[in-house]
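Only a single protein chain was left out; the remaining protein chains are all shown in position.
Each chain carries a letter (A, B and C) given by its place in the written order, and its residues are counted from 1.
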Amino acid sequence: MLGLNSKDTKFLLIVIFLTLATPILLQPFPEGSGMAQFNAGYPDLMQRFAIYGIFAIGFNILFGLTGYLSFGHAAFLGIGSYSVVWMYKLLDYNVIWGLPLAIITSGIFALAIGFISLRRSGIYFSILTLAFAQMSFALAYSVLTPLTNGETGLQVYRSDKQVLLGATEPTSPHFFGIVMRENFWEPSVGNWQFTFNNGYYFCAIIAILAFYLSLRIFRSPFGMMLRAIKSNQQRMNYTGLNSRPYTLAAFVISGMYAGLAGGLLASMDPLAGAERMQWTASGEVVLMTILGGAGTLLGPVLGAGFIKYFENIFSKINDNVLHTWFGFLPDGIEDFMVTIVHPFVGKGWHLTLGLLFMAVVIFLPGGLVELGQRVGRLFRRRDINSADAEAKAAKQRANTPAE
Amino acid sequence: MDAILLQILNGLDKGSAYALIALGLTLIFGTLGVVNFAHGALFMIGAFCAVTMQRILTISQTTIDESRTDFLGNPMKVETPYVENWFGPELGGAIIDWAVPLAILFAIPVMICIGFIMERGLIKHFYKRPHADQILVTFGLAIVLQEVIKYFYGANPIPTPAPAAFTGSFDFGVLLGFDPNAIIYPLWRLVYFVFSLIIIAAVFGFLQFTTFGMVVRAGMADRETVGLLGINIDKRFTIMFGIAAAVAGLAGVMYTPINSPNYHMGMDFLVLSFVVVVVGGMGSLPGAVLAGFLLGILESFASMNEIKSLVPGIDQIIIYLIAIVILLTRPRGLMGRKGVMEE
Amino acid sequence: MGILEVKGVNKRFGGLQALGNVNLSVTENTVHAIIGPNGAGKSTLLNCLVGKLIPDTGSVMFDGQSVLGRKPHEINQMGISRVFQTPEIFGDLTVMENVMIPCFAKRDGSFRLHAFESVPNEKELVEKAEQILIDVNMIDQRNQHAASMSRGDKRRLEMAMCLVQEPRLLLLDEPTAGMARADTNNTIDLLKEIKAKRDITMAIIEHDMHVVFSLAERITVLAQGTPLVEDTPENIKGHPKVQEAYLGQAHG
Partner (left out) sequence: MSKSNFTRRGLIRTGAASGAALAMPSIFTGAAWSAAHSGYTNAPQGDTVTLGFNVPQSGPYADEGMDELRAFELAVEHLNGEGDGGCLATFSSKVLDGTGILGKKVAYVTGDTQTKSDAARASAKSMIEKDGAIMISGGSSSGVAVAVQGLCQEAGIIFMAGLTHSNDTTGKDKKANGFRHFFNAYMSGAALAPVLDKAYGADRKAYHLTADYTWGWTQQESIQAATEAIGWETVNNVLTPLASTDFSSYIAPVLNSGADVLVLNHYGGNMVNSLTQAVQFGLRDKQVNGKDFQIVVPLYSELMAKGAGANIKGVFGSTNWSWKLQDEGTQAFVRSFGTKYGFPPSNAAQTCYAQTLLYADAAARAGSFNPCAIVEALEGYEFDGLGNGPTLYRAEDHQCFKDVLVMQGKENPDNEYDALEIVEITPRAQVEYAPDHPMFAGGSLGECNPGA
């Protein structure tokens, strides 16, 4: 189906199901319980999961397949966001104008940056991409303020033209009247409450398309060529293939994915901040991809979810919350437990994240996907021979130097 | 003319700081083949060695001064450092004043220990892993280290002044026949510059003239052969990691009076130091030093008003611009070897 | 006129004259061996043929066209394939994929963005790849990871990857280096079989005289960067200059 073999079709269907059921799956705890803190099924975070998932899927097409480690992909994220907000400012709040533009402009920038950077390989390539992204960030923050609104971030002002804005049109991002920030269904079952948000489903559908596209690329001759480049560039050249156009195509495609993700960020929330282009943001997508499992299809998405979850959920756990959790304990023990946990949550969420990074890299060289596999293998020992593409990719990565 | 001389001086000084950090990074990469994203954190820990030294020297005896009140109206607590109690305010004050230079003695063993622990406990398991894994695990370590420092020392910058003898500036202009105040430069920065040169020279001398250094250099060139000769290269590499950590740490200690240390100063330097190392050429020590000075001087020039008025914002991007130009004209940086980190 | 004409090629590395005035003519549909002691310039010559090195002077013509200044992939597209001393294969890919890539390269040229097609759907290429795997007796290993195979298998795979492109000239750089006797003989048989089945020119650089004399129709002897003699195997065997070159090296 859809040009996929039955195994991939099954895989795709599972991913579609998981994506569509996210608002339910991420609300496992009833409201009012101490664990409700860990629920992640609210629109903003779900949107971020989908958007950063797209970002990481795209990054993986470059890094996972070709092994070229770009440290500047955040630049395309920023360019995508700026494109969309500019369309709001000039035309109207319909995201239909901005999103294609985001993909095109980031594609053009990726073509230019990739054309120059891909003249070098290995860490020299990484530093070139980093340099371009950092320049974009520094300029966006300062000199280019008329274009980017600098520190504050680009946003729509009442004085903006918005030439297409109709009288009855929503004044926040929408897709032909479907307003992104609105929820179309807020059911509750017992103590569980779920939020079905327009914006999330908009992102989710695009994310599924993006995933499907990446699945096709992985299975295509082009994807095979990219893996061949990662494996042995010398043989590639002596097989009559020039690797540069392939890597450049991969770079542009992944840049367009990043632009799309940036555009979606601005579609959910009409503000484009310059920090989106900083090296830390580029580093974040590298971490997401490797953490989840570079070169695997689902890994980068898992990595993206993992990091965004920590950023948004763990950073909000303060001492007050801790006291609620451990409130059932006698006072002395309660305070003791709070003291123990305190450094790892709230303002210490970075510490937890750092420790988990290290743990994953040390114990799971194939990333989170490998964890899934190990667990899976525990359940079906016999099926070791199953030629699971994911497992292979994860194993390969562990065995061969990536760049 | 004097403005240009001043910026050259400034560039050399900035460059020495870059070179020193890049040197440590290159030592680790060159000897161990490990991309160490925690190097900035080592620099930061070095700086906090100075803070710790200062804290130790100012451990105080608390007395209550009934004649004064604090902000809540309670009798004022007056803190007198024990050092001042023991040696008298004169000498004791002088010792506290010299906390930063004294911290060097404290930092060397601490940093070497940290280096050993890092290498034996973590890095050694990553020699055979892909560079991406090395980056991730050392980056994770860097986050953990800086968060630990933040937990104990807070996020605010902590003032760690240079000894009083080195505050103020030196007037080069008068020496060279310019007007007074034409070319002045802070004494402590001059100290830092000389200190950097000494450390850089020491590292090169060590590698060039000692048997240990010779073996390590041979190991950098061809690890397996040296291993075959029956030399325990691993142990030497551990020591090398300790030395690199110490170099980073000392750079941090001496930098504290210039830049009040805070927990994220390592990350601030991380990207920059990688750019320096790569521009110099992966694994090349002379390249790292050369690139450090080059970037320092060009950065100084770019921040001159005359140049900024021609190209607004040039000082924001100059480092990256130079990196791009150099990498496009010289594929492996200034002095990089072929085949290193190129796959 | 040979399919490959090397004329007056010189190559210096600093003070070292690696190749001095090399002339070489390889006739179409023959197996031509280039032998010589270590440091004779065999590998340098080979690298000049495939575009990895550019000679200082001289010309290299393949089928009437100069290869000089062309990139390795362009030279390959002209019809020259190369087998390396240590097998260069795509270790992360399966055996089948390893063979599919040259199939695509042959059909599509240097670049085509076939990002949304499916590999198994390319029936024609799949058949071609399967056929070559049958030819080299590797069809059972088609889904195996290339990196996990033995050295002999990797060599066979590499040859399959070259042959599937139907090159007009196959360059072999010490194809039996480091092989056990049995493997060497298998390789000789394989090459003989290949030669028997199709019209192909082979240029072999080889140390092992057993291999050379089993396969070669013409032999060029290189010493110190210069061709000493070029002749049939029978004539080379007893040639005094050749013996001098080899023995001289053996003793000195």
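For the reader, a short list of remarks on this structure follows.
One rule holds in what follows: a residue touches a chain if its C-beta (ideal position, glycine included) is under 8 Å from a C-beta of that chain, and two chains touch if they have at least 3 such contacts.
In this text, all values refer to a predicted model and were calculated from it rather than measured experimentally.
Touched by the hidden chain within the whole complex are the displayed chains A, B. Contact with the chain that does not appear here is found for just one residue of A:Lys7, A:Lys161 or A:Lys316, A:Lys316. Residues of chain B in contact with the chain left out of this view: 2-3, 6-7, 10-11, 13-14, 17, 68, 70-72, 76, 79, 150, 154-159, 161-162, 167-169, 181-182, 184-186, 188-189, 257-260, 262, 264-265, 268, 299-300, 303-305, 308, 313, 315-316. In the full complex, chain A makes contact with the omitted chain through residues 30-33, 36-37, 39, 42-45, 48, 138, 141-143, 145, 150-153, 155, 157-159, 172, 179, 181-191, 193, 195, 197, 265, 269-271, 273, 275-276, 311-312, 315-316, 318, 320-321, 323-324, 327, 331, 334, 346-347, 349-350.
Definition applied: only the chains that are shown with their structure count from here on.
Any chain touching chain A that also touches chain B would appear here, but none does. Chain centre most remote from that of chain B: C (centre = mean of CA atoms). The innermost chain, defined by the distance from its C-alpha mean to the mean of all protein C-alpha atoms, is A.
If each chain is reduced to the centroid of its CA atoms, chain A and chain B end up 34 Å from each other. Averaged C-alpha coordinates put the centre of chain A at 46 Å from the centre of chain C. The distance from the centre of chain B to the centre of chain C, each centre being the mean of the chain's C-alpha atoms, comes to 52 Å. Contact with two or more other chains is made by no residue of chain B. Contact with two or more other chains is made by residues 400 of chain A.
Against chain A, in their complex, chain B makes its touches with residues 35, 122, 125, 129-133, 135-137, 139-144, 146-148, 151, 271, 274-275, 278-279, 282, 312-313, 316-317, 320-321, 323-324, 327-328, 331-333, 336, 341-343.
Contact residues on chain A toward chain B in their complex (touch as defined above): 67, 69, 116, 119-124, 127-128, 130-132, 134-135, 138-139, 142-143, 233, 279, 283, 286-287, 290-291, 294, 343, 348, 350-351, 353-358, 361-362, 365, 397-398, 400-403.
Interface residues of chain A, counted against chain C in their complex, comprise 3-5, 213, 216-217, 219-225, 227-228, 230-232, 234-242, 245-246, 249, 253, 387, 392, 396, 399-400.
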